[in-house]
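Note that this complex is displayed minus one protein chain, with the remaining chains in position.
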Amino acid sequence: MNDLTVEKLGPAKIPSPINLGTEPGDLLADFVPDGKRVIADVCVDTLKKYISDGQDPPSMELAGPRQHIYFDGLKLRAGMVTCGGICPGLNNVIRGLVMTLHHGYGVKEIVGFKYGYSGLNPSIGHPTVDLNPDMVRNIHTMGGTILGTSRGPQEPKVMVDTLEKMKIGLLFTVGGDGTFRGALALHEEIRRRGLDIGIIGIPKTIDNDIALVDKTFGFETAVGLASDAIKAAYSEARSAERGIGLVKLMGRNSGFIAANAALAMRNVNLVLIPELPFDLEGDNGLYAYLGRRFDVGKSTVIVVAEGAGQRHLENLRGSDASGNVALGDIGIFLKERISSRFKGKVRFTLKYIDPSYIIRSAPACPTDAIFCGYLAQAAVHAGMSGRTAMAVGRSHSMLTHIPISALVAERKTVDPEGEMWLSVLESTGQPFYMTDNPPKELSRNSLAPQL
Amino acid sequence: MNDLTVEKLGPAKIPSPINLGTEPGDLLADFVPDGKRVIADVCVDTLKKYISDGQDPPSMELAGPRQHIYFDGLKLRAGMVTCGGICPGLNNVIRGLVMTLHHGYGVKEIVGFKYGYSGLNPSIGHPTVDLNPDMVRNIHTMGGTILGTSRGPQEPKVMVDTLEKMKIGLLFTVGGDGTFRGALALHEEIRRRGLDIGIIGIPKTIDNDIALVDKTFGFETAVGLASDAIKAAYSEARSAERGIGLVKLMGRNSGFIAANAALAMRNVNLVLIPELPFDLEGDNGLYAYLGRRFDVGKSTVIVVAEGAGQRHLENLRGSDASGNVALGDIGIFLKERISSRFKGKVRFTLKYIDPSYIIRSAPACPTDAIFCGYLAQAAVHAGMSGRTAMAVGRSHSMLTHIPISALVAERKTVDPEGEMWLSVLESTGQPFYMTDNPPKELSRNSLAPQL
Amino acid sequence: MNDLTVEKLGPAKIPSPINLGTEPGDLLADFVPDGKRVIADVCVDTLKKYISDGQDPPSMELAGPRQHIYFDGLKLRAGMVTCGGICPGLNNVIRGLVMTLHHGYGVKEIVGFKYGYSGLNPSIGHPTVDLNPDMVRNIHTMGGTILGTSRGPQEPKVMVDTLEKMKIGLLFTVGGDGTFRGALALHEEIRRRGLDIGIIGIPKTIDNDIALVDKTFGFETAVGLASDAIKAAYSEARSAERGIGLVKLMGRNSGFIAANAALAMRNVNLVLIPELPFDLEGDNGLYAYLGRRFDVGKSTVIVVAEGAGQRHLENLRGSDASGNVALGDIGIFLKERISSRFKGKVRFTLKYIDPSYIIRSAPACPTDAIFCGYLAQAAVHAGMSGRTAMAVGRSHSMLTHIPISALVAERKTVDPEGEMWLSVLESTGQPFYMTDNPPKELSRNSLAPQL
Partner (left out) sequence: MNDLTVEKLGPAKIPSPINLGTEPGDLLADFVPDGKRVIADVCVDTLKKYISDGQDPPSMELAGPRQHIYFDGLKLRAGMVTCGGICPGLNNVIRGLVMTLHHGYGVKEIVGFKYGYSGLNPSIGHPTVDLNPDMVRNIHTMGGTILGTSRGPQEPKVMVDTLEKMKIGLLFTVGGDGTFRGALALHEEIRRRGLDIGIIGIPKTIDNDIALVDKTFGFETAVGLASDAIKAAYSEARSAERGIGLVKLMGRNSGFIAANAALAMRNVNLVLIPELPFDLEGDNGLYAYLGRRFDVGKSTVIVVAEGAGQRHLENLRGSDASGNVALGDIGIFLKERISSRFKGKVRFTLKYIDPSYIIRSAPACPTDAIFCGYLAQAAVHAGMSGRTAMAVGRSHSMLTHIPISALVAERKTVDPEGEMWLSVLESTGQPFYMTDNPPKELSRNSLAPQL
């Protein structure tokens, strides 16, 4: 259980200014007691193993407002920063942080750092933004982030200098893997200097591949908009002789968006994800698969996650010494390879759709909007309680605190043997393997299609 | 754990026709072994109590395809019926059932009963529908149910006569509380006669108030569309002097849709739900609340769940001996009462919006579409395995089997002391209580609004 | 042609500050010369009649920026007011007026009067709003009007006192029939006092029933959203045994929204509009029509414009002396009458949908957004040129100036013998007449349905 214990800046001695109850049954919303935890793995087998081993099963602390807090809101200056690629819901999170800091804890000084961590580097010279409820009231109707964002780290020392100089007591960082590694570095530097600054993360990855949490914000919006792109690919494919509609979706290391969007639309023939390699050539390869469909005059909808088939791009780079860097995009690669492979051999059409920027720049769908609100509230409650180096998340439908170190330790990927991928196989009827070297005999190479 | 054990028609001896693996690590999707279970309550405290009491904590069986099944798909005739009010996703469920029965298990005879349980009563004379993949391929783009639906029970004996006569071996019932009680009655009669007929339920309640499951299908679609209605109410309210936008949303016994839609939009001032009584008169009543807002010229957005404030309608019925049944709708009631109360006293406008039929008749949003697909696949796998008198659901993000008897035993309601309602209070700044007899002193009667 | 001549405050002597050309062919956008006009009636027959009578056919002046203008923008204070019910596009119009006044003509003092004409009555005491580009930049993403609105007139003398006192030189009024009558009264009073104040109208009627113009803003948005409500009614109707989906749409005096929404969806069985009376009883009445559909088990989608069948409501009021004011709404009336007529006689279901507030409070669809931009720009150009007592409109796809007196003189209605209604009859297959006293024999009482 040790590894999921959250760090604290110090004891929480200040009574919370929020008007809540402590006793169940009085119909008054209650503070969340510190000891409440939910177990990480809900499988009975795992649980029994821990018990028989005499171990406590790993568990996470429940999030929520605490009866006693660490910071005095009236004296606190809080800051926030959004990092990495944009994602539906960023403005909802910003809005929620500002609203809860201001109305819940009376924090009047709220600083927004611009353009990611670069906003904490004074040598770059981005001015900061003073945030208040009026400014953020309607920002959640717009996509993107009003704070701006950027990729890449900054020197932890420089950033902590900024925090120290600006007397920031609590910093909220919204971002993904890289951002969280940066947050840990910040935290190390803060601890090294013995400063009283809390760092709270709100995990942001549109790909939904963060371990320990049910889902990340923006993911459902992304799946919904990805479905629209698939719908377009389907119309294109069906309106042409042997039409191929090829859609590239987000997913650098995992195929969650690709798989879920395919499950939402139920008219996809082939889903290619990073977790499962595929060949181009050979009896089980992509060309042979398409050839068989062409032979019977079928149209085909293909969804490819951006991280799928990367080894084909590597091979290509290997064999191309001329410094050709144009390739590297699996969507464009497949579009060009399929086109040149079948050109002149059969009448067909291929339409390629890359909706990535349209998806990630959208405002949050209602489900994500609600979720962002919860995350922001939980993040503020956690920060005000003196917790640090942790992030908020949802596990088993409950809001929890998770050490950032645990979050960055591993990533979720699509389990090729699990329920979701099985559902994809049932829906698409696609081959189990598209490679000549599968782990198993090829006699049982697909489920029946359910399109 | 006893109460969550699922009944079976008999031993599953037939090898599944589905091509799946059994060993982890071969990248081949696996059958789900019978013994896999997830615990029902994930709180560490509860868990520890069970353990210290020497009891197994309650758990649910994982859903999914089994290696051995009970029915031979090629000889089976399956049936399905949709009951109660329509709900986004019904056609997705029908489509998923037909697709999985046909493609997964080779079931070629699939019968759709029309208009709910009345379709199983031959004296009413609805013809049945033969279902196949071609018929259902695109039905999920439309709202409603292609099978039609109706409310109310039919005589179990009559219905089992029909099943027997038509040689139905497996019946899928999609519906809510009443439907499930009907399903249990069917099951009792089947058992009494010693018939070999399985009954599998897919829980349908747009209100999301079924215990033991994370959520029910259609709920997220409903929240999304409810948000649109709130957006309209907000525009109306803000465009008039002291404008009131009043929205009635679904929720007979629970305020989940009302609370969630308010959390999605973040511009609601007052949410009224069945779980929390409110007064009209008195210092803490609705009129006084509105009067205070009118005094400072504010507009107000109110969301009321259809089951809220029912005691006001009862009083009304009590005092009205003339058999006046026109009332009974809390939305229209509030609209008329507020209007007559303030008419002539202050310049104000009240616009009343009832989007219920627009919401429930919509096609499923992508998240619900995915969910319906999972439920349908899990229901077929369960039915083919010989399980009966059970329903499929999602608990802690995993698909599970739950005895229907356990599902109808209790209902979820909004916990006024829990995380969700706290979030509503934080967002609306509405009074904790709108009654003169609250459990606690009134000095701490609201959180600060975060609108 | 006289009646379409636009009034002017005086000669336009100031060179326009806008950088435009005057010569065709230089690729530089041009000022619009004063003499350019488009004919009002494009039918060759009408045209020939005018010519043979030696008359000029009626024509309208083209809108657009003039090379010389009347007001010096730097010295001008402009005002604007939105009146009547809200309508998609109001904020687009406000935004466009402010942007063009400010950026095009350098007008820095722009006053928004709150809540319709009541904002011009100081005894009511609404504060005014100072408008500028920053304030209005994103308002078009929201429905309603940021200025607020109200119904009803105010005393012209009081309002002109306000304009005079506040030194308003140019007032933009956005509204319908009543608003324009108010604008004419304002103009009369201004002229009586010999003031130098221009009044420019932007016609607003979601019903699209203003004569001389192709369409009014908000109408296409309304038709689009009305289609969604019809889609819901269709799902409800098809999901129940003999289901009726009844939708009430806007249209006090004309059935344009009802007819167009039915044409967009193509799944409506009956459209009832104010222009065509219908009976309830009798062989050709509504009950008999529904009875025939019930006999063959059909579902029915009915769209009724709010102004249809008003004589039934009058009769009702006449026969009901008890002061029962609950009725008066044709949608609720039909819902209750149909329900009570067939209750107990046949199994059927009726679902009633009234989407009016959801429709009118929506933000403008892209087509309307573009249109509102044009109208606002044209209105400012007209006002700055010294024109007054006129409105801007689109006729034959061109922006024109129309005297307000001409606009309020007549209203457009659906021509029961014209192209649009024919298209409705072709699509619905509904009876030509639903009355026992039709102008023609009943043998030819409908076209074949095309649903």
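Going by the order they are written in, the chains are A, B and C; count residues from 1 in each one.
The rule is simple: a contact is a pair of C-beta atoms (placed from the backbone, for glycine too) under 8 Å apart; a residue touches a chain by one contact, two chains touch by 3 or more.
Bear in mind the structure is a predicted one, so any value in this text is a computation, not a measurement.
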item: Identified contact with the non-displayed chain, of A:72, A:354 or A:415; value: A:354
item: Touching residue (missing chain; options C:117, C:217, C:294 or C:421); value: C:421
item: Chain not shown: contacting residue from A:143, A:156, A:175 or A:274; value: A:143
item: Touch criterion as defined above, residue of C:82, C:100 or C:205 at the omitted chain; value: C:100
item: Residue, one of A:14, A:43, A:195 or A:240, that touches the chain absent here; value: A:240
item: Touching residues (missing chain, whole complex) on chain C; value: 18-21, 24-30, 32, 35-39, 42-45, 47, 51, 57, 59, 64-65, 95, 99-100, 102-104, 133, 137, 140, 214, 220, 223-224, 227, 260-261, 263-266, 276, 365-367, 369-370, 373-374, 377, 396-399, 416-419, 421-423, 425-427, 429, 432-433, 438-440, 444-451
item: Contact set of chain A toward the excluded chain (per top definition); value: 86, 90, 114-115, 118, 126, 142-146, 148-150, 228-229, 231-233, 235-236, 238-241, 326, 351-355, 357-358, 361-362
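Going forward, only the chains that are shown with their structure count from here on.
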item: Far-end chain from chain A, centres as C-alpha averages; value: C
item: Whole-Å gap separating chain B and chain C, where each centre is the average of the chain's CA atoms; value: 41
item: Cα-centroid distance, chain A relative to chain B, in whole angstrom; value: 28
item: Touching two or more other chains - residues of chain A; value: none
